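Everything on this sheet refers to the single structure shown next.
Excluded from the complex is one protein chain; the other protein chains are retained at their positions.
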């Protein structure tokens, strides 16, 4: 099979990164088209990345017969509509998380994907492609840590990006939906199980602005999973040290910690601060390779007629769980699944 | 004032350690008497530590006018009775945790302490005397981490001592009362606040034996404190790597982690296992210095007419909270305080 | 300019890696030809990587007008001859280290490069392209650590590959030339200075086989540089924990350590070995990204008419220094440069 020709919609920070990866780093792929409503950015990036076809209209892009697949990196509220349209137009689809902003949207996306089983659909839970997570996953699957006892996950954004977070608050869906979805996906992936109950607390410790949206700047949830594994999630937007995504899986025979020090690289600095490691700035830096490996798998699946590892059902289920966490947080009640 | 003459009851592992510390390491103190029902051990240790007065009967010991203070390191169910008797006999009292095994017992102890305000009473929450906890505490009090957001505490005993834990299960009161009391004390100490609600889960992941006592081998609790701080406690008896007591305090401006690697000492080993730190074996090793500093404070308080940092109310309150955690665990319900 | 068409000679482990990178990961490059004396491997890899032109004769490959540049990853003794021939044939040249096996060879290579100043020549000191080394380098250049005081570098191969090292011993040139060249390059790069004197010791601590070649299984050298910086190099072939390349730069105002724990990834394992990090296996794993970035710079230099960061003079100078270290080791004398 020839190169997979990809059209990508959305030129925000992550959309641009995906476009660059497809253009430069993904084997057997070609960045064939770009789409964005910002025409200036569209022209600039198309020129820079050598893309001949560019569109301000998503439907126009998917009408192009020379495009095999689309990357959807548009605002979350557009995801499910674009997924269905692209599949109907005969394209393979990669969509960024979240799958949709409501369960209903997600269910519609699921129907669309089910109606086009010959097409590859993949959801962007890139952490599964990070080499450290994969390494840990293999150990867990090999039984090296025994039975899972506690799954603990932190997702913390740096305080220094708080203004952006506040500006985005009305659209983010709240921390559980915006940030914890990755951890919920990992919890399901690592434990192979589903939640039974959830209690969630938190609040606005530094930034009351989030309160307007029934959200907090730091929140957590404790869930009991069906296999009895305890799952503790913490998400925060005020990390003083950097972008901190940290996961611990305590098993009966061993414990794995992934990125317990969110070190940027292998340099250790000894100065008046003591002995220290500088930290990752953001998700693009921390998951640089994971984004490449994820896109590569998408392309490989298309070429090899395989299904992707991350399914539409994962997206639906994760959003259901995140929504329940959010509801638990808002009501202060213990909820059952 | 002359040396404080101390009589100590209980010659189990920790009782023996306290006796040795008093005999050898505590300034201005004298190990004046020992008490235990095991007469052979009593004679042996009295000889070894140069103690002339030894008793198999606690009441006989406290009748000795030459004793100023007692250390109570007997089985938990005896604590409150001995506390009251010793205070009534005019002695200062140090009692190991837990204060008692029921709230009623604890309230009685509280009454006894209140009735003898001229005597020093101290409860053995030794972690507060560990240099790392004290260092962290000073930073928190100095405002270096801002407002507390999440307090996370792990207390894990090594799997290799599981047989002892199983044998002790009928008397331990369960993990919340046996193990989490220290973390509950730390949570109150560091946050200066009290719990409002608790949800607790866990189970028998490796050792069904604990199920007989409505206990688990690994449990956790998520509490909301009145100052809105999230408090997550995890206790386990199956740690593969050693004795792991770890605390994290996430604040709005900084984060502190105490003993996130429970390293035995400063030696790093590079061998076929990679780059590794060997871990503490047990609480006596981890808190060796804390036990000394705690006993020293008790003696200093007596000599200087001061109150100890850890009060009988701390003991009552901690047991109430641990009991509520246990009830939450047993019922599966969200409980309010 | 169109894609740079590259012919690569040598299909050993590293040669294959370079070929794969050029074929798959380097932008604006094309793997246009392969060359190796092992015809079976040549055919197999050419097919696998989609390379149409393959040669068992290097001269035949460089006679191909459709090739713009060559990668030389052949046995070290062939490097300088192939460099000169390729340059004479009008090709840009990337050569793996060492530049040559004797100073005379290196000088010939230097002459060839000087005679073809319109061509890009680059030597494979890939560590300079590792993100951690680059990050440290920027800090040093920015003056963050003040004046360099001590440069310490370790290069250790794992004991588990000792059989290969013994088999390769007759051809390796010894540890200083085979392993320390990278550290010598880094020392010159970081300090911007050159050695004045050297004392070198070591021996066969575990494997007497190296003695036959006047080499050791572990050696070290202490050099005084002209700017007075102390430079300590240690190279070993018996590392119990993995592939350990570690560098420390002590300055008057700060200290940087690069990879003081040669951790494979961000996973920390807590098990009966304590708290541990598993280590890198070999240079291909440790410097995976550096090999890509290095090749990318070579291609970019060609396309943009720039000189590469690593020059032929670096290669000559590093070999001179390594040779002097070797001589110091063999004679036991303090040598001046």
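Each chain carries a letter (A, B and C) given by its place in the written order, and its residues are counted from 1.
Quick note on the criterion: contacts are C-beta pairs under 8 Å (C-beta built on N, C-alpha and C of every residue); 3 or more make two chains touch, one makes a residue touch a chain.
Computed from a predicted model, the values in this text were never measured in an experiment.
Of the candidate positions C:114, C:167, C:201 or C:214, contact with the unshown chain belongs to C:201. For the chain left out of this panel, the touching residue among B:53, B:108, B:132 or B:282 is B:132. Contact with the undisplayed chain is limited, among B:3, B:107 or B:257, to B:257.
When the omitted chain is restored, the residue from B:27, B:56 or B:331 that touches it is B:27. One chain is missing from the display, and on chain C it is touched by residues 146-147, 149-150, 197, 199, 201-203, 205-206, 218, 220, 222, 224, 228, 230, 232, 234, 236, 238-241, 250, 252-255, 260, 332-334. Within the entire complex, the positions of chain B that touch the omitted partner chain are 24-25, 27, 131-132, 135-136, 139, 145, 253-260, 263-271.
Mapped onto chain A, the footprint of the missing chain covers residues 239-242, 244, 261-263, 269-279.
The definition used in the following text is that only the chains that are shown with their structure count from here on.
When chain centres are set by their Cα atoms, the one at the greatest distance from chain C is B.
Between chain A and chain C, the centres computed from C-alpha atoms are 38 Å apart. Centroids of chain B and chain C (each the mean of its C-alpha atoms) stand 56 Å apart. Under the contact definition stated at the top, the residues of chain B that touch 2 or more other chains are 239-241.
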